[in-house]
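Every protein chain except one is present and positioned as in the full complex.
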Amino acid sequence: MSTESVELKQENNWKRYFTWNTDHKVIGVQYLVTAFAFFLIGGALAMLIRTELLQPGIDFMDGTIYNRVITNHGSIMIFLWIIPVLAGFANYMLPLMIGARDMAFPNLNALSFWLIPVGGLFVLLSFFIGAAETGWTAYVPLSIQAPDGQTIWAIGVILLGFSSIFGAINFVTTTFTMRTEGMGFLELPLFVWSMLATSLLILVATPVLTAGLILIAMDRVFGTIFFTVQAGGDPILWQNVFWFYSHPAVYIMILPGMGIISEVLPVFSRKPIFGYIAIALSSMAISVLGLTVWAHHMFTSGMSPALRVPFMITSMIIAVPTGIKIFSWLGTIWGGKLRFTPSMLFSLGFISMFLIGGITGVFQASVPFDLYVHDTYFIVGHLHFVLFGGSVFSVFSGFYYWFPKVTGREMNERLGKIQFALMFIGANLTYLPMFASGMLGMPRRVVDYAPELASLNLLTTIGAYILGTSVIVFFHNAATSWLRGPKATSNPWRALTLEWMTTSPPPIHNFEELPVVTSGPYEYGETPGASDTRQTLEVTGD
Amino acid sequence: MKPRNIILLLILAVILITIGVLVATTIDVSAILPIQASESAIYIDQLFRTMLGIAVVIFLIVEGGLIYAVFRFRRKRGETGDGAPIHGNTLLEVIWTLIPAIIVIVISIYSYQILTEIERPGVKPLVIEVIGKQFAWEFRYPDEEVTTTSLHLPIDREINLQITSEDVIHSFWVPEFRIKRDATPGQISELILRPTEAGTYRILCAELCGPGHAAMVTEVVIESKEEFDDWIEKQSNLAELPSSSPEGRRALFITQACGSCHTLDDANAVGIVGPSLNEIGAIAETRVPGLDAQNYITQSILQPNAYIVEGYTSNLMPNNYGERLTAEELQALVEYLLEQK
Amino acid sequence: MESKTTDKSHSNLIYTIIFILLAVITGVEVFLSSPILQISRGLRNTFFILFSLGKAGLVAAFFMHLRSDSKFYTYIFLGPVIMLLIFAYVMVIS
Partner (left out) sequence: MEKAMETMKAEGSHHEDHFRAGKALGLDHRKLGMWLFLSSEVMFFGGLLSTFLFYKVNNPSPSEVALLDVVLVGVNTFILLTSSFTVVLGLTAIQRNNVQGVMRFLGITMLLGAVFLAGQGYEFVKLYYEGMTLSSSVFASAFFTLTGFHGLHVFIGLIWAGLTIFKAYQGQYSAEEYGGVEIFGLYWHFVDIVWIVLFTLIYLV
């Protein structure tokens, strides 16, 4: 008990969050806080974009500034918000969920985190030094003729790539070698499965982007001529390299989210997950298939026509494992005893919005229709339904779900529900009109658009402002709850996964003694109140 | 399952399928679609409606199920028990794996058919070269040796666009044709289409190509064979006109492609990258104190960045007209612009 | 480390044999590449590819102990190699 209190004293020392700390829980918090900071920046940029597009005509940003803004909005939201924030959850929760005392390589873990502020700094610097202004896709030759900021941006993204590669190595190794007694692969929580799938994807895809960015940097700095068309350089080459990473990146950003949903739904439905193996395997299927679809971003480029059909088919097939997940989630809540905490609401919101993103994804996989909507606002709508309605909703779901465990305090549910309502309405109002404006002739990344699209864009901008408001509500809620929210018990949701089988927040080495797993992670309803009996069962088991 | 439930299920299925069929066939979705100006548009809209029909059914099933569950299975006050310990149902899981699989395979096959339809090479097509450059489109009719800044197409004729770029990647897109194709430097990509609806439509650039991306807009005019022939006739004559005559000076303005970035009614130019040149003759001297109209226009042509009109971006206009134009051509061009009052 | 249990499978004798093999193959490759020989390009290239795969395989299997270690390492290593083949193929033909 005395050791406990000592550890708690260390727990409360906030300074360690600014040091090279190897405790995965500290690193997890560092990840989360940093990512949310970048979320604010990226969001602010989004507000700028929508304000410029509020009405036709060039209002307060000229083409150059606008391109810088969208480039940084994209880069920040992808490389510095969604990917790190999900890695943050994994850092904090994965060892707890498998009953480990830390990650396999604590120092490497710290390195992966500290690469993020550094890389982020580079990306932000690119804003001020001659700026990257080619969109986050950095298509050549545009990105070769762009100002110096492009090089700095590339260096930043390379560093962030290393961060996620090292993180992935850590997650896989930890999951393979550090599971507690009785934690077989079929007892793994689905979030861990999804992190496994994600990590394998990162390991295979990210290095290719690194290589590609090195080519661009070499061209810009050392005078190589990979992308000098006159000398026989080929712009399509970059598109292949870029999308080989950047399409899987979408699954890197959504799979952990799906994992979070699969944790939250059973807990608040008081029902076992429906089709555990199907969900686990579909994650794996998505990550394997996800590596074979990249060229569907190049249907309108001059790529060899014969290649488009196989890539269309693989892209379409991705819909099958995705569908399995969605239906399994429906099966999970079906006949349950649903409790609508903010976390649960965001999970349900995830399903309903991700569905739209998924369906429109199938639309675009079809080559002829893609010839129509490619690089239009239809795509912008689709990708925001997936990445905002999907990933970001899952992040908030996970945040409300795990906040008590991480901080030892409860969040304000009422504010949470207000945030959800605002965010759900705002997101749909923002992104639904985009499908129409795209089909009616609004290309992507334009600072100005045809007058007849004014009303649709007005709707979108209003929705964006509502979204902005909801984010403010969230930060208020998080801050106040963290400072003076009511103390949380060790297992406020009566969940069965191992992270709840220890104190909130957990002690330095996570468990007084390592739990022994005797049953699956979602055994709700087995025996009345199984959730209550299990905890004791766990700890005494050792 | 109870027979009653089976019947309910069947009724539900019938309703959903009817909705789907209606969406795919009769319900009017033109609100979110531009008019169909080419054959490809007709095919792609068919495909879209079919997919939309299927999508609506799936959407209704999932969202409907979600909403039903939310209301039907909400936890009662003070209830602490768990739901039924159901871990899965092999039959169900097989069903919801197979049905989507079949659907996407069908869509793939259908898409493939549509693709071959819209990309079937035409017989003796009219070949036009399309060149994208920051930030304008240029069109060359090789047979007639005509170069223009707006695309004119004869209706109901096989067209074969040879698309390429001078600098960075652009993308040639006419929403009314549905299809688009990237203009990639160093390679020529082919776009096959068959205009079916006379009219004037916008040509947009769909690939981010720099600060002027949004303004890289020009028009495509679809007209009857006769109108088209007259137009091409007129264009090919322009080149011969002497720059002493007013027509010759206008011709110079057109052949130098000034119109791809500037609006000028007299030369029916519609460019919006740079400031409009209507009445330039009148306002020229008001622009820079100490520069009279003549010198201002000359400077604006030779050193475009010396003075940027309010609301426009610098470094968009090529600054090499000094080399491109002969002295008398420059002279004639300035004269022509001075006439625009 | 579990590799201790399988020490016999990597004794210096085996290492030496493998090394000599590698050296010999490399020599043969250099010899084949000399233009004096009148071998058709295609045939020669197939030989080269096979040789290099063989060499890489030998190093991985014996020097890196994939032969004696858990098959898991082999899978982890081969997965990306397969992806790489697909990627390179698509890239070159597109």
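Quick notes on this one:
We just call them A, B and C in the order they show up, numbering each chain from 1.
Assume a residue touches a chain if its C-beta (ideal position, glycine included) is under 8 Å from a C-beta of that chain, and two chains touch if they have at least 3 such contacts.
As the structure is a prediction and not an experimental result, all values here were calculated from the model.
The chain not displayed here makes contact, within the full complex, with A, C. Touch with the chain that is not drawn comes from one residue among A:Val33, A:Leu121, A:Leu186 or A:Ala231, which is A:Ala231. Within the whole complex, the absent chain has one touching residue among A:Phe105, A:Phe340, A:Tyr465 or A:Trp482, and that is A:Phe105.
Of the candidate positions A:Gln150, A:Thr206, A:Ser246 or A:Thr460, contact with the unshown chain belongs to A:Thr206.
By the touch criterion stated above, the residues of chain A touching the omitted chain are 99-102, 104-108, 111, 162, 165-166, 168-170, 172-174, 176-183, 202-212, 214-215, 218, 222-226, 228, 231-234, 237, 240-241, 244, 514. With the whole complex as reference, residues 1-4, 7, 10-12, 15-16, 19, 22-23, 26-27, 29-30, 32-34, 45, 48-49, 51-52, 55-56, 59-60, 62-64, 69-70, 72-73, 76-77, 79-81, 83-84, 87-88, 91-92 of chain C touch the missing chain.
The rule is short, and it goes like this: only the chains that are shown with their structure count from here on.
For the pair chain A and chain C, the distance between mean C-alpha positions equals 38 Å.
Remark: chain B and chain C have CA centroids separated by 51 Å (rounded to whole angstrom). Touching of two or more other chains is recorded for no residue of chain B. The set of chain A residues touching two or more other chains comprises 236. Residues of chain A that touch chain C in their complex: 176, 200, 203-204, 208, 236-237, 240-241, 244, 291-292, 295, 303-304, 307.
For chain C in complex with chain A, the residues that touch the partner chain are 72, 79-80, 83, 86-87, 90-91, 93-94. Taken in their complex, chain B has these residues touching chain A: 31-34, 40, 43-44, 47-48, 51, 55, 58-59, 62-63, 65-66, 69-70, 73-75, 79-89, 92-93, 96-97, 100-101, 104-105, 107-108, 111-112, 114-115, 118-119, 167-169, 171, 173, 175, 178-182, 184-189, 202, 204-215, 311, 313.
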